[in-house]
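Excluded from the complex is one protein chain; the other protein chains are retained at their positions.
Let's turn to chain A:
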Amino acid sequence: MNTPASPKQRLIIIGNGMVGHHLVEQLVEQGALERYQVTVFGEERHLAYDRVHLSEYFSGRDAESLALSTADYYAEHGIELRLNEAVFAIDRDVSEVVTDQDRYPYDRVVLATGSFPFVPPIPGNDREGCLVYRTLEDLDAIRAAAEHANTGVVVGGGLLGLEAANALRGLDLDTAVVEFAPRLMPMQVDSEGGELLREKIETLGVQVLTERATQRIEDGDTARHRMVFQDDKILETDLIVFSAGIRPRDELARDCGLEIGERGGVVIDDQCLTSDPQILAIGEVALWQQSIFGLVAPGYQMAKAALATLTDGETRFQGADMSTKLKLLGVDVGSIGDAHGNQNPGARNFRYLDQIKQEYRKLVVSSDGKKLLGAMLVGDNGYFDTLMQYYDNGLELPEDPASLILPSSEGAPALGPDALPETATICSCHNVTKGDICASLDAGAVDLATVKGDTKASSGCGGCAALLKSVVDHELTARGVEVDQSICEHFHYTRQELFDIVRIEGIKTFSELVEKHGHGLGCDICKPAVASILASCFNEPITDAAHIPLQDTNDTFMANMQKNGTYSVVPRIAGGEITPDKLVVLGQVAQKYDLYTKITGGQRIDLFGARLEDLPDIWGELIEAGFETGHAYGKSLRTVKSCVGSTWCRYGVQDSVGMAIRLENRYKGLRAPHKIKFGVSGCTRECAEAQSKDIGVIATEHGWNLYVCGNGGMRPRHAELFATDLSDEELFSTIDRFLMFYVRTADRLQRTSVWRENLEGGLDYLKEVILDDSLGLGDELERQMQTVIDNYQCEWANAISDPDKLKRFRSFVNDERPDPDIIMTSERGQLRPA
């Protein structure tokens, strides 16, 4: 162990980009640092960062969070990291690399210099405000230039061009894309796909100009620049981003006489060796069998091959698949293998085009129809994973291959995990196969988290998460491990089962339930879930002593905790109707307690920034003025949004505000698996947007139409028409039954929309249960709802009349002072967290 090792070899890595850094990680993990003293040169100021997610720099991520590592990591492993120091020559005669600071001797060199954006040789391309999109510094420059600009143009309609266009749009510029070819993304899609992509992108307000070759750029009249095209047409803009392809940064290799490809790129073999065996090249600078690989996964594979070369290992680079799955400007685009069908003579196509939904899919199959050679997707990448598996593993296609791209209500017929061979790649970022996952399970992993830790699967782009989970679940089941549906480790029951236990046995506290049917102390998953079940069944005040420890802080303090530990106060304003007197009170309370006020999307007023110890006083004043809690903190009924209806509106056919207020007062305080929102519109014009709510009510000449299971938020879903022309009473009883059935059968944190989508039998089944009473549950559901309604009390009114409950509203139990760390500043005339 202590024998003096032969002196370490000096390894120099030029370029600290994604691939160069991956090599460093490999060197560390594989113990190669025992043999090599490593020095890394990076021209950029920043340590290697995640270029793939570069655009997120504009949507809130900073350089630090994009970084792939830290200076400490390099230091800890004794790797010398010289950032901001470009190598400008490799002197092969004396085996030294040269920078403007010094000369550094080497035994081996790895070139990982990546590529640079190609700027077409157009006169005027160097004008101020003509930029590129590759580094953090480029993005800083774009951001700075955008401040004084109204319009922006991206030259180049490929993958990166569209990403740049999205960024310009995000900077509030009127954006256009200029492409030389007749369509967008000529590499990935054909003319139908390109046309569809254009339509989709134009609806987003980005102008698309194809078949335009820019001749020159000069001073503009209405904007900073004028671009003149081949037909003398012009386009004026303040800012231009060139994204016309990438070129390998092979200048160092060129200058020192290494073999370079005809169109650039440092020629390497399967071991990543260049024409000088002392020097290796990896990543986008390397040319392997006449190809440059402009994606990160092949670069990582090269890094692994280079490591093997440096450590006498076996791994070789054997080419890589260039299939891609992307979301560009919100549009799904996927391309697999020979997507154009021009590399395989005799190949046949299947194509599916839906101009209404704007989806396009194409399959390229072998002449005997048995193998998938390529595929192209625009509009819906839901089909990608399955197709990729057919392609990647050479699986035999089903009898009718078209079924793979035809729409079906469930999406593409999924290829079950058991149909995949062991060699199937599950995660392409980290090159993890189904075999690797099985190996991890065989070595003792029993859950997804451990498999992820073992294999790194799903820790790159994340695109494989769903597939990974289905493979792990399937393999676990196959190994006889029951895939656990239970709510958490403390109860071996689903939420629905727990609900039935509580209801049937009349259990009223968490401690009783955990004693009889669970074990341990519970956790932040089962406790709030059980609290919600208890409330749905018995509706005792959630601040009663037995329930307090169960609640999320929001429920405990009956206010929503904000990011600095203060709370928001949201009184109920049923139906969005409020008297001027009450409005004045809200203003006075906000002034007195220095609260930020904002009108919410739910037609009421939020008061933000309340300190814990002020909450009881604030609510005291609000309750005095006739307000009650709005339950904005609870998984419960939020608001019933309404339009002004027949009382004022000349189109209205019913009093939508009146109905909204009755509904809100009926269901306020109902605890549910998730929040519930309602909307009521006074006529079919639907100004209250009721069809985006869990419960939507729209007035008709004869009564009310009821819509259910809509959703806004992250995954919008239109509510479905459930019953028509209901009287007021019919409306109430139908909603009673519907909501109680949802409360009883949904999973924890499942909105009505997701519940409905997972409900076997779908809408028809739901109608049978609720409208035709097929389960004979109708009366019971209505009775149960009536219990909840009868037991309603305003939780705040209840709390402020109970000194014991008020004790909790102190920042410190032993000190009067407020939390000194809450610091506010002001913005637009109000306070906000500093």
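List of remarks:
We take it that a contact is a pair of C-beta atoms (placed from the backbone, for glycine too) under 8 Å apart; a residue touches a chain by one contact, two chains touch by 3 or more; residues count from 1.
The definition used in the following text is that contacts and distances are computed from a predicted model.
In the listed set "Lactate utilization protein A", "Spermidine/putrescine import ATP-binding protein PotA", "Nitrite reductase (NADH) small subunit" or "Nitrate ABC transporter permease", the entry agreeing with the UniProt name of the missing subunit chain is "Nitrite reductase (NADH) small subunit". Within the whole complex, the absent chain has one touching residue among A:521, A:599 or A:775, and that is A:521. In the complete complex, the residue from A:563, A:650 or A:828 that touches the missing chain is A:563.
Contact between chain A and the absent chain runs through residues 489-490, 520-524, 526-528, 548-554, 556-557, 561, 563-565, 807-808, 811-815, 817, 819, 821-822.
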